[in-house]
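Pasting a structure here, questions to come.
The complex is shown incomplete by one protein chain, all other protein chains being positioned as in the whole.
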Amino acid sequence: MTYDITVTAKDGQTQTFSVELSRAKDSDKLICRVNGEEFNPGLDSQNPERDVLSVLVGSRSYEIHRDGSNGEMQIQVGGTRYTVEVRDPRSLKARRAKAGATDGPKKISAPMPGKVVRIISPAGTEVEAGQGVIVIEAMKMQNELKSPKKGIVKKIMVAEGATVNAGDALAIIE
Amino acid sequence: MTYDITVTAKDGQTQTFSVELSRAKDSDKLICRVNGEEFNPGLDSQNPERDVLSVLVGSRSYEIHRDGSNGEMQIQVGGTRYTVEVRDPRSLKARRAKAGATDGPKKISAPMPGKVVRIISPAGTEVEAGQGVIVIEAMKMQNELKSPKKGIVKKIMVAEGATVNAGDALAIIE
Amino acid sequence: MFKKILIANRGEIAVRIIRACRELGIASVAVYSDVDRNALHVRKADEAYAIGPAAARESYLNLEKILAVAKKSGADAVHPGYGFLSENAAFAEACDKAGVKFIGPTAAAMNIMGSKTSARRAMEAAGVPFVPGSSKGLTLDEAASVSEKVGYPVMLKAAAGGGGKGMRLVASAAELKSAYEGASSEAARAFNSGEVYIEKYIDRPRHIEVQVFGDEHGNVVYLGERECSVQRRHQKVIEEAPSPIVDAEMRSKMGATAVQVAKAAGYTNAGTVEFLVDAQKNFYFLEMNTRLQVEHPVTELVTGLDLVHLQIQVAAGKKLPFKQEDVVLRGHAIECRIYAEDPDNNFFPSPGKITRLMTPSGPGIREDSGVYEGWNVPLDYDPMLSKLIAYAPTREMAIGRMLRALDEYFVAGIKTNLALFRKILRDADFCAARIDTGYLERLLSARSKTLPSSADDLKIAAVAAAIFAMNGSGTNGAAAAKNGTQSSANENGAWKKTARQEALR
Partner (left out) sequence: MFKKILIANRGEIAVRIIRACRELGIASVAVYSDVDRNALHVRKADEAYAIGPAAARESYLNLEKILAVAKKSGADAVHPGYGFLSENAAFAEACDKAGVKFIGPTAAAMNIMGSKTSARRAMEAAGVPFVPGSSKGLTLDEAASVSEKVGYPVMLKAAAGGGGKGMRLVASAAELKSAYEGASSEAARAFNSGEVYIEKYIDRPRHIEVQVFGDEHGNVVYLGERECSVQRRHQKVIEEAPSPIVDAEMRSKMGATAVQVAKAAGYTNAGTVEFLVDAQKNFYFLEMNTRLQVEHPVTELVTGLDLVHLQIQVAAGKKLPFKQEDVVLRGHAIECRIYAEDPDNNFFPSPGKITRLMTPSGPGIREDSGVYEGWNVPLDYDPMLSKLIAYAPTREMAIGRMLRALDEYFVAGIKTNLALFRKILRDADFCAARIDTGYLERLLSARSKTLPSSADDLKIAAVAAAIFAMNGSGTNGAAAAKNGTQSSANENGAWKKTARQEALR
């Protein structure tokens, strides 16, 4: 199977890899090609615990953790986390989704569960990128959610006082 | 639902309880009767993690663990383990099994994974209760498995040198 | 000795106190709000009582409810932990009236220290060194004249406050009026008192505090200091003991001053005297915290003592089991406060379900945690999950050890500040102990916000993601098929759902 995988590091580095995986015939190893080149002859990957891989690349040992919650996947190598997006390129949907990802209206989602304490920019307001739209509160801290782009607040989907979950759509900027 | 539950402590104490459980109507509590008597009004039991219960009996807080592996169920209350047998008395099979449990041939099972290093009492041997039948080895220790009763070794189901898993039947004494 | 102690708190500190009770053979009573029924402290206590809704005012801060539980459960003492009711003199007094021992100082001592201005008056009388400034609440006109006298820049502070609320730095006389009004109204909202006072501003001060302990027989000792200069928005982030800049002579001077402070207030049980230290190592009394501190473990590790055991023994009327000269510091300890917050996203809090939790252990590592895998961190309280503490013979080894432990730590489902600690502990200034209370804010605003990532690791992350995807999609690599250690069906389902969401974005 082949996967297109985009990895984003916290320092902003982003790289997309085409990873081809299959099972070796006479062993329990994997055959792995990255961007068409053999990654490691006989890649030895084990899954000792849920969300944990132990991967030997040659003799180099990597313990890798996955956090697949909250609608995004993060992969931790050593102490460092990377955000990854996995696409099976055979899937038409995935390709379509990719094509459309940069256009159109942008959503503001709740980055955490909390209470909506204030609507700064009601529907119809013109906003700059980075301008505050909604304030939510959790754990005694108030957090201002900012517009991801210059535009007009098309819709506010929550009312002041409402409780929201992480990932809930709160507003749409057009 | 009603369960007949036999609890055996390590000091040999054994007691059988009839436990009747149902869900309370207007709360998330349980209604529990033990041997026909109300156990605790509004029993509050939570299952915060796999194999763990947090039970409040009145205000008394119990953290309870379950070990359901290796063909028997153990319940740990505080630091103490109990072996429990749960039977749904409506099940005919269960009742039959219970009735027949004390008669007939007895099995010797492997208490742990290991290698069979010696058959002390081959098929046909007359044995006393407590007499050695098979020796298995694991972790550099040899262990003699003894006959559970006086009788004749009817069958030895493993050969010397064989590897066995915990719970495997090794011999039958009649 | 007490037979039963009620712990009027939640989270890691409640668990820590319950553990002490169990070790001493004392029954423990937990209290919990509606969202905390499954909290670790409820699971671990011998008894547990519901005390109402999530909002702290209606549960953990409600002294009537807590006292009712004390009475009902037959507890003969109450440990307040830190936060919540721990510095509430009215609560201490109510416990006293109800015949339940409050494990902490007397209400009288708390009252003296509870207001910064009254603390200052008492301490000035006792000859304790202060940052130049006013010793009482000021009108705007008074503030202007005091500021002229001590010289700008000055700090405006709320008399009743803490945690940075009602504080303003004033660089010049022109800024004073608006700063005064801002600080005063913020203080009024936060503490029901708009009273503010003024202190000379000290550039790049260190925050160093001294642990003191008094019994009820007149003995007061100090247990060395803690360096707490690594702060963000006036909240401590990393604490260590001893302070890298305090030598034996300075320690005994600060210690003697701290004991003097405690004695002036008639102080008993555990307390902390906070000092500001300037570049010339002059130290100035800041305030006294009349409770056990979050960061008490670093003191425990370098003194070999157990402060919670001591608190209980002293509250039960026992004498301190050692003298000042028996207290010897050894080695170095560092504490990281693990929070449910996202350092990459302006430190947004991150409550929610902990879907995976792997914690470090081994030599020199202590973890005081209040959470577990599967626990749903509620949005109603402080975001601290756990305290990770490393001990080693030297500061350098303690830093190496903490970095090792951080690499073993993994939390999924919610964001944590683990990566922040990796960054701080690798920072050259931190390693050289060039820290002050502004250090962390400067580090955070520096251009290079994260450690550079290696191209190799990016590739490994991609390969690992592909393997996880393959394992999850049923066509199974060698890995999952072997050893029966494949992820459960359930979990794969969740992952597939996530993968779909990813694809649809």
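Should a chain be cited, it is by its letter among A, B and C, assigned in written order, with residues numbered from 1 in that chain.
Note that in this section a contact is a pair of C-beta atoms (placed from the backbone, for glycine too) under 8 Å apart; a residue touches a chain by one contact, two chains touch by 3 or more.
On a predicted model such as this, the values are computed, not experimentally measured, just so you know.
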{"item": "Shown chains touched by the chain that is not drawn here", "value": "A, B, C"}
{"item": "Omitted-chain contact residue, chosen from C:16, C:41, C:65 or C:291", "value": "C:16"}
{"item": "Interface with the unshown chain - residue positions in chain B", "value": "1, 3, 5, 7, 9-11, 13, 15, 17, 19, 21, 23-24, 27-30, 32, 34, 39, 43, 45-53, 55, 57, 62, 64-82, 84-88, 91, 93-94, 97, 101, 111-115, 138-141, 143, 166"}
{"item": "Chain C residues that touch the omitted chain in the full complex", "value": "15-16, 19-20, 22-25, 38, 44, 297, 300, 304-306, 308-309, 328, 330-331, 353, 359, 361-369, 374, 376, 392-393, 397, 400-401, 403-404, 407-408, 483-485, 488-491"}
{"item": "Chain A residues that touch the omitted chain in the full complex", "value": "44, 46, 48-50, 52, 54, 56, 59-61, 63"}
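Here is the rule we use: only the chains that are shown with their structure count from here on.
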{"item": "Centre distance in Å when chain A and chain B are each reduced to the mean of their C-alpha atoms", "value": "47"}
{"item": "Computed distance of Cα centres, chain C from chain A, in Å", "value": "32"}
{"item": "Two or more partner chains touched - positions in chain C", "value": "none"}
{"item": "Chain A: positions in contact with at least two other chains", "value": "none"}
